[in-house]
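A single protein chain has been omitted; all remaining protein chains appear in their positions.
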Amino acid sequence: MMLWRRFASNRFALVCMIVIVLGLYVTGIFAPLLSPYVPTAQNLDAVAQGPSIAHWLGTDELGRDLLSRIIWGARTAAIVSIVAVSLSTIIGVVLGALSGYLGGWFDTLIMRVSDILFAFPSLLFVIFIAATVKPSAVRFVEQMEIAWGMRGLARSGIIDYFVVFTALSVIAWPGMARLIRGQVLSVKRMEYVAAAESIGASTYRIIFRHVLPNCLSPVLVAVSMGLGGAVMSESVLSYLGVGIQPPNASWGAMIWENSGEWRLHPHLIFIPGAVVAIVIFCFNFIGDGLNDALNPRNR
Amino acid sequence: MPIGDEILLDVKDLKMYFPIKSGMVFQRKVGDVKAVDGISFTVKKGETLGLVGESGCGKSTTGRAILQLYRPTAGQVLFEGENLGDLRGNKLRKVRRKMQMIFQDPYASLNPRQSLGSIIGEPLVIHGLAKGKDKQERVQELLRIVGLNPYFVNRYPHEFSGGQRQRIGIARALAVQPSFIICDEPISALDVSIRAQILNLLEDLQEQFDLTYLFIAHDLSVVRHISDRVAVMYLGRIAELADRKALYENPLHPYTKALLSAVPIPDPTVEAKRERIILTGDVPSPVKPPAGCNFHTRCPMAIPQCSQFVPPLVDKGGRHHVACIRV
Amino acid sequence: MAPLLSVRDLKTYFRTPDGVVHAVDGVSFDLAAGERLGIVGESGCGKSVTALSLMRLIPQPPGRIVGGEVTFDGMDLLALDEEEVRSVRGNKIAMIFQDPMTSLNPVLTIRRQLSEGLELHKGMSRSQARRHSIELLRMVGIPSPESRVDDYPHQFSGGMRQRVMIAMALSCDPQVLLADEPTTALDVTIQAQILDLVKRLCVERRTAVILITHDLGVLAGMTDRLAVMYAGRIVETAPTAELYENPKHPYTIALMKSVPRLDEERREKLFVIDGLPPDLIDPPKGCRFAPRCFAVIDKCWEEMPELMRVTEGHNAACWVDVSKGRS
Partner (left out) sequence: MLVFIIRRLLWLPLVLLVVSFITYGLGFYGPGDPVEILLGQRTNPEVVERIRHEKGLDRPFIVQYGDFVWNALQGEFGESYKYRGQAVNELIAEKVWVSSQLGFVALVIAVVLGIPLGLLAAFKHGTWADTAVVGATLIFISVPSFIVAPILLWTLVSSLHLLPSAGWNGIFDLRLVMPALVMGIPPVAVITRQTRAAVLEVVAQDYVRTARSKGLYERVVVLRHILRNALIPVFTLIGLSMGGLVEGAFITETIFGIPGIGRLGFESITSRDYPVIMALTLLVATTYVLASLAVDIGYTFLDPRVRTD
């Protein structure tokens, strides 16, 4: 597609794309195969060591292999980013498109709701949701365990993921909805939409063949920035102890556990920190690259 | 061009008001933009009616209201005797097949994400006229008819010049073999030499497919070249409606006279001798049009009665209608 | 009598991702004091770039004036440094642009934008500049200028804004006014007002004018002499009446015949110039109009014709003696 040719011409953005796809998503999926050690295995006679042959990236204060934890952390980041962003994108696109195309009371309703959600301090709200939704989720899972006899589900931490998804997408969808609504409003006024109407196209066909395809380019940029944002928010949540709980590995949680170590063992913070920064940087750079490739001005 | 007597389109007192809303939460209506303020005219089969006027006079809105792209606020649009206002959903879509539109901006009237094949083929699909191989052939035939290389079927709009895009728009309109086409300023965005190509093409197509045109434009010389009858619009109303020769050689309405005198003629000797009627001031806003005859604020012949009541469109003989009590 | 402004072999190129565009490729003409010269051509022929090059307003990068000489008042404008050019710009040579809607700064009052030139070039104080601005607004026919001078651009209509632009350009009583498509964005009745105003003011103040437009009608009534541009070069130049009466270059002939005239009953078909303007990145060797020319001969493909004398003051760049009849 033309877009891909122009995006790929920006070599550095392509590099970032490869880093993300391989570094994050592939490692995430094959975490069990790739990680040299079981992330939770504590090796007490090798505590807080620097990088060595046995432990390429060294070990943390409980003797756990840093590299394995980072690899498993990639899995968390991969899952959280994909699910949270796709959730907020789907909600945002549907609500945004409808309110943009239909207008009237529906549009006003969605806009006022998103105004209110914007008024919320998003971090406070996310932590609040995580702190409140989680226990009721635990109760729900426990009942499910009893009802269907799936042992260990509660302990598996899927609740943490569920909580993080809901929290992140609840504050993310209004942004996406507004973006789509703006796009739909401007595309709706274009003459080729009136042309489609004049040749007798149905409303359904107009929305999905003419309006939405031309709205999606800025969404691509927003999604890539959103993925980066989701990784950052997840690490913040875990850092504050409200997101993914141990034993599941999360970069944010790793940094929180070692936050006191910046004087003695800085590598325990900087290595996961660098990984988070690189991942988010790549997402943002891809977003910039997409934006330039799509921007009509330099076509 | 044989123009029969059968009336294809009959517009009766068409009105199109756009509400102005304001307010944060509860959208209150605070006024109306009276884009089209009661116009009536008929178009016979095979005829080309020119609709001319300056920007803001409501000519484009008229075109879209006729095609029901906007639901008219009042008045009736009868197409082949059928009142389009009563039609909804599929019934309206069926009639749409016979009425098509060509748009002004070649760069905005084609969906950038669609190839030529799907742009021109889409109407065929929507009305189930052709599928697969047959559709492919029909599309290539249409490309040939409008003077484009059928080989372009898989190309995208951004690879074409303004003139070529306008031809694609015409091919799309022809796809469903319409009998009536509204040309909304089809050439004003084009270069001088390209305009001639498109005008000639439109004339050839009219003969070849026995089409009826409503030709909307602001360029009076172009309208004179292509139309059989011409309606001059000012601020949402028709000021004068007559045969081409009568209107250009014997304009009655003061606005038409001023308009014709303002159009420069590409001939220095003629230009030097022409005596211009320069209208003062600007076109009033359609939100609060002047009372009575909406031209009275700028009209050199205005008298007090002009602002008391709206002058009706009266036939002054030879189907030469004019809306002015001073003529 | 030495010309006020003489342009010799002006070349302005633009670097683009696809290559270097030869937008203006060797343009030469003279302008006498108080003379009104028209430059006509289709979009992309380089007429606006020529004007911007005279004013040294070509954005560097991507554009660059690569050659030529522009002598004005005994100075070569292209050789002046930034400081000296600034004393000419707006003071001795002024310019008005096409789109009044975007040519005025939306956040500054009209007074402020009118006074800038006066305070800079004429050393007026703020109060002097304000009084003079009000006079300027009255001169260009803006009603109640005392109260309107402190308004913002968005409170004026398109026609009014163009009048402000004219007032701004003429504020420092320049010797030359460059008008780049000044009325293309305006309605025909407003256009008539603006053209009439420009002509009257420039005759009164003996200001030489270069009027750039694609509209042959506008040029007929406004100019003493005309230059026809095609693909970055002047292909014909002559006194206006002579050019309309007896055009020599095939492009000029074709252009004149492809434009419908207001005072003409319908001719059979408009004359069409087929094809598209040439790609200016690597322009063809011979005459650039050869691919679209109806009178092309072998020599046209080989060698680029220079402007050759046809009659006194009438030059054309064409190898073929095309009398009006043989087309």
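Going in written order, the chains are labelled A, B and C, and every chain counts its residues from 1.
Heads up, the rule we're going with is that contacts are C-beta pairs under 8 Å (C-beta built on N, C-alpha and C of every residue); 3 or more make two chains touch, one makes a residue touch a chain.
Small disclaimer: the values here were computed from a predicted structure and weren't measured.
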Which residue of A:25, A:162 or A:270 touches the chain not shown here: A:270
Looking at the whole complex, which of A:23, A:182, A:213 or A:241 touches the chain that is not displayed? A:241
Specify the residue from the set A:101, A:192 or A:285 that touches the hidden chain. A:285
List the chain A residues touching the unshown chain? 115-116, 118-124, 127-129, 131-132, 134-136, 228, 232, 235-236, 239-242, 252, 255-256, 259, 262-263, 266, 269-270, 273, 276-278, 280-281, 283-285, 288
Hey, which chain C residues sit against the chain that's not shown? 55, 57, 61, 82, 85-91, 94-95, 97, 99, 102-108, 116-117, 120-121, 152, 154-155, 165, 168
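Convention: only the chains that are shown with their structure count from here on.
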Name whichever of A-B and B-C has more C-beta pairs touching across its two chains. B-C
Centre-of-Cα separation between chain C and chain B, whole angstrom: 32
In whole angstrom, how far does the Cα centroid of chain A sit from the Cα centroid of chain B? 51
In the complex formed with chain B, which residues of chain C make contact? 42-43, 157, 159-160, 187-193, 195-196, 214-221, 240-241, 244-245, 254-256, 258-267, 269-274, 276
So in the complex, the part of chain B that touches chain A is made up of which residues? 25, 27, 64, 67, 69, 93-94, 96-97, 99-101, 103-105, 108-114, 122-123, 126-127, 156, 158, 169, 172, 175-176
Residue positions on chain B within touch of chain C in the complex are 54-55, 161, 163, 191-193, 195-197, 199-200, 203, 218, 220-222, 224-225, 244-245, 248, 258-272, 274, 276, 278-279, 282-283
